[in-house]
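One protein chain is absent from this view; the other protein chains keep their places.
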Amino acid sequence: MIEVGPNSYGKSAIRLVKVDRDQAPHRVRDLTIAIALAGDFATSYSEGDNSAVIATDTMKNTAYALAGEHLTGSIEGYGLVLGRHFLAAGREVDLVKVSIDAHAWRPIDSAPDAFTRDASETRKADVSVSRDGFLVEAGIADLVVMKTTRSAFAGFPRDRFTTLPETDDRIMATKVTASWGYARDAELDFDAVFDRVRSTFLGAFADHDSASVQHSIWVIARAILEAHPEVDDVTMSLPNLHHWTVDLSPYGIANDREIYVATKEPHGLIEATIRRADIGSVERPGTS
Amino acid sequence: MIEVGPNSYGKSAIRLVKVDRDQAPHRVRDLTIAIALAGDFATSYSEGDNSAVIATDTMKNTAYALAGEHLTGSIEGYGLVLGRHFLAAGREVDLVKVSIDAHAWRPIDSAPDAFTRDASETRKADVSVSRDGFLVEAGIADLVVMKTTRSAFAGFPRDRFTTLPETDDRIMATKVTASWGYARDAELDFDAVFDRVRSTFLGAFADHDSASVQHSIWVIARAILEAHPEVDDVTMSLPNLHHWTVDLSPYGIANDREIYVATKEPHGLIEATIRRADIGSVERPGTS
Amino acid sequence: MIEVGPNSYGKSAIRLVKVDRDQAPHRVRDLTIAIALAGDFATSYSEGDNSAVIATDTMKNTAYALAGEHLTGSIEGYGLVLGRHFLAAGREVDLVKVSIDAHAWRPIDSAPDAFTRDASETRKADVSVSRDGFLVEAGIADLVVMKTTRSAFAGFPRDRFTTLPETDDRIMATKVTASWGYARDAELDFDAVFDRVRSTFLGAFADHDSASVQHSIWVIARAILEAHPEVDDVTMSLPNLHHWTVDLSPYGIANDREIYVATKEPHGLIEATIRRADIGSVERPGTS
Partner (left out) sequence: MIEVGPNSYGKSAIRLVKVDRDQAPHRVRDLTIAIALAGDFATSYSEGDNSAVIATDTMKNTAYALAGEHLTGSIEGYGLVLGRHFLAAGREVDLVKVSIDAHAWRPIDSAPDAFTRDASETRKADVSVSRDGFLVEAGIADLVVMKTTRSAFAGFPRDRFTTLPETDDRIMATKVTASWGYARDAELDFDAVFDRVRSTFLGAFADHDSASVQHSIWVIARAILEAHPEVDDVTMSLPNLHHWTVDLSPYGIANDREIYVATKEPHGLIEATIRRADIGSVERPGTS
């Protein structure tokens, strides 16, 4: 017997720009949206029966059509509107996931109508809406950060394949992918909380002494959880973008942690969720 | 109370090329390897205690060091060697995941020592090794395929945001990411089975009439499961790379499914696992 | 006094797919087209006068509109049609450059209507049409090739910053960007000549002993020029994708040119044109 297991379908890479010219500077929202539905769609696979399959083209149209009226506050709020729309659109739908990347534009000086795109960071919102409730996760992607001191890596086990020296002062650099889940409050001021969590993130990154990337994840996530009761858990995926001290001794030149080669391949990759222990059993909507 | 939840760490993007010159043509293996460990590493986060943290640099060294002796057969076999090595390397390690991408090189005509890289497809192996056993998943990535007839999409629900016309003859194109899990037999001839499953995949893709991407996933996966008892389940992630018929009527030119614009954004995305119903309860090693 | 110097404008990344279903297997053409015009457009800059500025949107429309009737033979031939069209479209136009990338699709077995995309290589055609004549350059891009023996690099000068050892047996790998210009014969069988030049390219790459990437460029280009009188010159841009032998001696393991690390950064880059000396003075259409 062959059966359909976990599945979802939807539209990705919907590129939507909304310009509000009734303020100065104009407000530019630049989003990349993905929408995915899960539910009772087994016969669309096994029978080729499309009678319940909301076209992904319709999903795209809907994102544009609802943006005028509903993309007025946070991206989390707009994601909830889209999620609820598609949950209501078909009784076979059990779960709607809406993922929104927001690309920031900064006004040029005092111009009302000219902007540069801030490519240093992407704000993310992942909204899941099911018949039982909803979940909102906010996050940051594409943000590259560096510590030029106060980063160590020592005390690790050595075997016959270990050649890495211990160090108490290395460069630590990483491209941050971080997300955090909010307690279920649809009335949260998502924009304000995002700014506060982001600020805690950067402050903790800057302030701590790092014993390892793992340790940094803990310190930063704990700071967020301690400062922001709205946050249930923090997940990070941090590549360790190695900067190696260049050996200049063949040329008779000293190099006391001054000249480095930046590398992309290979890279360490550290991933963890840090959470409140007492909410570990909260069930999240899923495709199971 | 704040605690460490699910976590893993390791090395990614290890680029390894092995050349065996004792045959004609030479055998070139070109791999991108990722290794990740999970287990009892909570104090490496919360205490900055690295005493159990096998350095990711050591993981890289080990991949190179073991390749001479152990990268002699399938990438699945080499992945199992690496997985078992790291499981034995530290008692805190509960699970080792080894992911290997194999990039193919084709000899130029009858030359023994000159090759072109086949960029059309990546062969993948994901090996998980735990104290309880192991799991091997093989797969294909980066393979772009197209059906120029026998692909339809009709009978879908229409609401006020639906503008897509029904069609009984569209182009279907997708970039395949597919994987399949093997029953737990470490002695499987992984190379031979891979070739057979791949052949079934392409044959089923070419032969069937598609009612939707969902339907195509079912047809292809069912063909694989029916033909290959070694395979437990098949998972696919298929972006729908839309090709739209160009409206040439403003210029007085007919276009009967001849001239298309190929697009990347936005794209549909269909993901599903198709599996044997009777093995649905097999437990897989995980990080839970 | 400020003036407009060299300039051009046009449309890039026009993605066009044409399917001819009147043969088995179907013929799939998959092109990425760029069109650029140069000429007497100074006032479009200095005065904002668009009266001569053929809209780039119109260029895109034209590429689709003419494909049915005119994209029937080689991409070079289609490029000439587009070039002549735009040269005739406005008297301010002095030069039209049409660049076409062709992406190949291979039938799956004997299927008439199912294909895999061959991503290993892009065929290119650059066509320049002016009031004085035209120039056609054909080429290859994205083709990655490797020699596993018969590649050396020795005898180079050493100064105090030189640490690279001499080698008489290294891996040479590169991602080929090559183009060659044809004598001005619009009736050339561009498809047949392309296949022959490509075959000479690969054969020469496979057969020669390389003293350096520079030397390889010469050997391959000379072979093309000697075998193909239609070709005036050959230009290559070859990154040297270094493969470094891994030092396994710290682990007591020998590595006699067997295990390599493949790298992307940094890379050598060798660029040269090899040409017939007696045609060096042929003038080419340009923007001067």
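All chains are identified by letter, namely A, B and C, in their written order; residue positions are counted from 1 within each chain.
The rule is simple: a contact is a pair of C-beta atoms (placed from the backbone, for glycine too) under 8 Å apart; a residue touches a chain by one contact, two chains touch by 3 or more.
Bear in mind the structure is a predicted one, so any value in this text is a computation, not a measurement.
**Q** For a quick check of understanding: of A:3, A:142 or A:189, which residue touches the chain that isn't displayed?
**A** Considering the complete complex, A:142 is the one touching the chain left out.
**Q** Considering the whole complex, which of A:88, A:111 or A:277 touches the chain not shown?
**A** Checking the options A:88, A:111 or A:277, the one contacting the hidden chain is A:111.
**Q** Which candidate, C:11, C:29, C:147 or C:175, sits in contact with the chain we can't see?
**A** Answer from the full complex: C:11 touches the omitted chain.
**Q** Spell out the interface residues on chain A facing the chain that's missing from view.
**A** Residue positions of chain A that touch the missing chain: 15-21, 26, 28, 30, 61, 64-65, 67-68, 105, 108-109, 111, 113-121, 142-150, 171, 202-203, 205-207, 243, 246, 248, 251, 253, 255, 257-263.
**Q** Need a quick check: the contact residues on chain B for the chain that isn't drawn.
**A** Chain B touches the missing chain through residues 160-161, 163, 250-251, 263-265.
**Q** Residue-wise, where is chain C in contact with the chain that is not depicted?
**A** Residues 1-15, 34, 36, 41, 44-58, 60-62, 65, 89-90, 153-157, 159, 161-164, 210-215, 217-218, 221-222, 225-226, 233, 239-240, 264-278, 280 of chain C touch the chain that is not shown.
Note that only the chains that are shown with their structure count from here on.
**Q** Can you check whether chain A and chain B touch via the same residue numbers (shared by over half) or via different ones?
**A** Mostly the same residues.
**Q** Centroid from C-alpha atoms only, then distance chain B to chain C, rounded to Å. What do you get?
**A** Measuring from centre to centre gives 31 Å for this pair.
**Q** Roughly how many whole angstrom separate the Cα centroids of chain A and chain C?
**A** Chain centroid spacing, chain A to chain C, equals 39 Å.
**Q** How far is the middle of chain A from the middle of chain B, if each middle is the mean of its Cα atoms, in Å?
**A** 23
**Q** Can you pull out the residues of chain B that are in contact with at least two other chains?
**A** 15, 61, 65, in rising order.
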